[in-house]
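The following block contains the structure, expressed as structure tokens.
Right, chain A next:
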Amino acid sequence: MRAAWILIPLLGWGAACSNPDDRITLHVFATSSLTAAFEEMSEAFEASNPDVDVVLNVAASSTLASQIRDGAPVDVFASADQANVDKVIDRVIGEPSVFATNRLQIITEASNPLGIETLNDLADPSVLFVTCDVDVPIGAYTAAVLAKAGVTLSPVSLEENVKGIVAKVTTGEADAGIVFVTDVLAAGSTATGVDIPDDLNVIASYPIARLSNDDEAEAFVRFVTSSDGRAILEQFGFGEA
Partner candidate 1 sequence: MTLHAAIRVRRDRFDFEASFQVNDGETLAVLGPNGAGKSTMLRCLLGLTPIDVGRIVLNDAVLDDVDTDVFVEPDKRRIGAVFQDYLLFRHMSVVDNVAFGLRARGTKKHESRLAARSLLERFDVDHLADRFPSQLSGGESQRVALARALATEPRAIVLDEPLAALDVTTRRAVRDELRRFLDGFAGPRIIVTHDPMDARRLADRVLVIENGRVSQVGDIVDVIRHPASPYVAALFGDES
Partner candidate 2 sequence: MLAVIATAFFALPFVGLLWRTPWSDVADVITDQSVRRALWLSIQTSVLATVFALLFGVPLAWVLARVSFPFRSLVRALATLSMVLPPVVGGVALFFSFGRRGLFGQYLDDWFGVRLPFTTAGVVVAQTFVSMPFLVLTVESAFRQFDIRYDDVARSLGATRWHAFRRVTLPAIRPAIIAGVVLAWARALGEFGATITFAGNLPGTTQTMPLATYLALETDPGAALVLSIVLIVVSFAVLIGLRDRWLGNPNEVTRS
């Protein structure tokens, strides 16, 4: 009788434990500007693939590339620029494909209290401008835009990723930054965007790459580039590939 008291809970526990082979975990590394879009993307993918769990890791593309280089388990990598995919090209399976584009925009606090209208306005010494280091995609793109416009700025801080810029500006800590239009959109009423003229702007191309042979990885990439995936991206303000 005593044995039964031990066996029954054990069996119950054994039954409750799901067979690990039944559920698949998909590790998706996505750049910061894709935060909201890829959260919805993952939910949609899980909805049509019930046995897949998408684990989303969001950070600056450069941070993600670094983690991948150090051997982090990853199935899919969506970056904001090709440069960071190139850093891990030896782990990429097949060819990366561009799945979305983005443009840059100046971001200020809600209702733009300082009345910033052009890139030149950012050069005013009293304006606290923040950006990212150049190995973060937005940092590189910003440098390119400023070079095109012939404007030199002295940022007061180099944030870790584009969301860091958004945070500093929306809390009023910094006066302005340059981010993606999708980020301004995502910030909603807490921020105001100021357009950058097309001739000075850059088009950011977002490549997506497969880093594992799992079928699910390929399925995910296909989903992102499908019409459903593109609809989600469009909803968040991304441009066509």
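Candidate selection criterion: all candidates are chains of the complex that A comes from, given by their letters.
Definition applied: a residue touches a chain if its C-beta (ideal position, glycine included) is under 8 Å from a C-beta of that chain, and two chains touch if they have at least 3 such contacts; residues count from 1.
All of these numbers come straight from a predicted model, not from anything done at the bench.
Asks: Using the definition of touch given at the top, pick which of 1 or 2 touches chain A in this complex.
Replies: Of the listed options 1 or 2, chain A touches just 2.
Asks: Which residues of chain A touch candidate 2 once you look at their complex with the stated criterion?
Replies: 62-63, 65-66, 128, 130, 133, 135, 155-160, 168, 171-174
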